[in-house]
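Of the protein chains in this complex, all but one are displayed in their positions.
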Amino acid sequence: MNETSAPEAPSGETQHRETQWPRWEVLKQDAPARPHQAVGSVHATDPEHALVTARTLFARRPSAVSMWVVPDHAILARTQEQDERGEPLPDTAEGEAQPYVVARKVNHKRSMTFVDVVGTVTATSPARALDLARATFPEPPALAWWVFPDAAVTRTDDTPETVESWFAPAKDKTYRQQSSYGVVGTHASERRGRRAAAPAGEQSGGEHD
Amino acid sequence: MIQDQILTETPEQIAAFEARIARGEKIEPGDWMPAEYRRQLIRMIGQHAHSEYVGMLPEGAWITRAPSLKRKMILIAKVQDEAGHGQYLYHAAETLGATREDMMDGLLTRRAKYSSIFNYPSLTWADVGMIGWLVDGAAIKNQTMLAGCSYGPYSRAMVRICSEETFHHKQGKEMILAYARGTATQRRMAQDALDRWWWPSLMMLGPHDADSTNSGVLTRWGVKLKSNDEVRQEFMDEHVPELLDAGLTIPDPDMIKDEAGHWRHGPIDWTEFWAVVKGERGLGAERLGARRAAHDDGAWVREAMEAHAARRVTAQAAD
Partner (left out) sequence: MTDTALTSSTLDAAQRDALIARLTALADDELILSHRDAEWVGHAPILEEDIALANIAQDELGHAGVWLSLRGDLDGSDPDTLAFRRDAGEYRSARLVELPRGDWAFTLVRQFLFDAYEAVLIDETCASTYAPLAEAARKIVREERFHLQHTALWVERLGLGTDESNRRSQAALDELWPHTPQLFAPVPGEESLVAAGIVPDLAGVQARWTPLVTAHLARSGLRVPATPSAPPAPRTEHTEHLAELLREMQEVARQEDPGTVW
């Protein structure tokens, strides 16, 4: 399923009895009109824990109105390069028809997020869902796909109360925003030996997630 | 085994891979990649993640002693960010097949490295500001460069980190500028912090290009887009003037400004650097000890969470 194969060279003796918590991919919606976007993952033991952890990790800086978590094993991921190379899809079993969420990446632009959700298709397996997704969302050509059962998604409530308590408070914490510090010391443009581009220190002022 | 995989890699495959990078395409999880690319990235990203994780400690130690409510708040937010950055980076490494388990084990058994700058002690409150100015300042240079790297998950982690790191740098700079013009105690504290953190920050940007062993392949495959010395020069040119403007003295009697206006540092004494890396000096043992204790002390917590989840899954299956 989710491509994390090709192991590293064997690790040394594990001296620490470890419990590896499952991994959940996190999708965040910045505003009501925007799609859910893959922002990273969290390790957690159950869906509620994953959601609470995702909020702590990814909603620190505004904005967000909704968050989803999906266990990584529920995702069928596929890249254009795998298609071109003809790598076979992993075996997926046929089952009952159910909705699959479809997400895609369409360009190589520098970004904080990976795939964007574009919609859902109904299919009897992840492989079929991927086929249907290709047919349903052909433009622009996708560089990467994710399909995963809608049933595997755990979501924050859409209620105003949840948005108020989960996401809104971060907006007031302006001390986390570099823009609230203004220009500290001299502005980049005043420094001698500057090239055309100012360093990221001054330039990323508008950047937010 | 990695050697087997390298034997099966054809020149055509490698050429196609390099062509993708030359076209500015991102390599994503699942894409074909040379085993060496994967290995180097896991090493590099892992080191980066461990640095953030261990890096929480020198500043985290001052949260409880921060001298104003505002500074305390800012410091908690900063250290929280560092934890978050570690998390984004562990995620990126995991997309390459590394596991959090293995990476933690690597850190705690000293197989894996992290930036040795975090083995220096944070002796005074002003260290917090100086770390923000210099260490985060150096990190930003590095991270900005890496945000353009060829591996998608690493690039994305870097973009996110860059957007958050700027505040770290600014808050440190703001603090030091205030103290450099503050009370006699504050001025002394700021100068003392600079005296101790200046050279480690320069060295943090990596060995001189001539001595950098990993750089060749990293540059060819679009992971490292600038050399260590290039980045170090950018760092000097940005920060020296402002430190001097603040009335502070750079602890480098051989530093000069050349004809082109670039600030040139004196010879770097790498022996101290290597001593700290090897753990002969600095708090490496203490840092790892703290992380190991947290890890061991937390085992029962992790087990409890697992047990609870397993019970729920069984209960649901039985329904």
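Note that the chains take the letters A and B in the order they are written out, and that residue 1 is the start of every chain.
The criterion applied here is as follows: contacts are C-beta pairs under 8 Å (C-beta built on N, C-alpha and C of every residue); 3 or more make two chains touch, one makes a residue touch a chain.
Model, not experiment: these values are computed from the prediction.
**Student:** If the hidden chain were put back, which of A:Thr56, A:Ser111, A:Thr154 or A:Ser179 would touch it?
**Tutor:** A:Thr56
**Student:** Specify the residue from the set B:Ile63, B:Leu225 or B:Met255 that touches the hidden chain.
**Tutor:** From the options B:Ile63, B:Leu225 or B:Met255, the contact with the absent chain belongs to B:Ile63.
**Student:** Touching residues of chain A against the unshown chain: what are they?
**Tutor:** Counting over the whole complex, chain A touches the hidden chain at residues 21, 42-45, 48-49, 52-53, 55-57, 60, 161, 164-166, 168-169, 172-173.
**Student:** Which parts of chain B are in contact with the chain that was left out?
**Tutor:** Contact residues on chain B toward the absent chain are 53, 56-57, 60-61, 63-69, 71-73, 76-77, 79-80, 83-84, 86-87, 90, 125, 178, 182-183, 185-186, 290-291, 293-295, 297-308, 311.
By definition in this document, only the chains that are shown with their structure count from here on.
**Student:** Measuring from the mean C-alpha position of chain A to the mean C-alpha position of chain B, what distance in angstrom results?
**Tutor:** 23
**Student:** Where on chain B does chain A make contact in their complex?
**Tutor:** Residues 1-2, 5, 20, 24-32, 35, 38-39, 42, 70, 73-74, 77, 80-81, 84, 87-88, 91, 94-102, 104-106, 108-109, 111, 137, 140-141, 143-144, 147-148, 152-153, 155-157, 159-160, 162-164, 166-167, 169-171, 173-174, 177, 234, 237-238, 241-242, 245-246, 260-262, 292, 295-296, 299, 302-303, 305-306, 308-309, 312 of chain B touch chain A in their complex.
**Student:** Residues of chain A touching chain B in their complex?
**Tutor:** Contacts found on chain A: 2-9, 11-12, 14-21, 23, 39-43, 45-46, 49, 57, 60-61, 77-79, 81-82, 85, 87, 105, 108, 110-114, 143-144, 173, 175-178, 180-181, 184-186, 191-193, 199-201, 204-205, 207-209.
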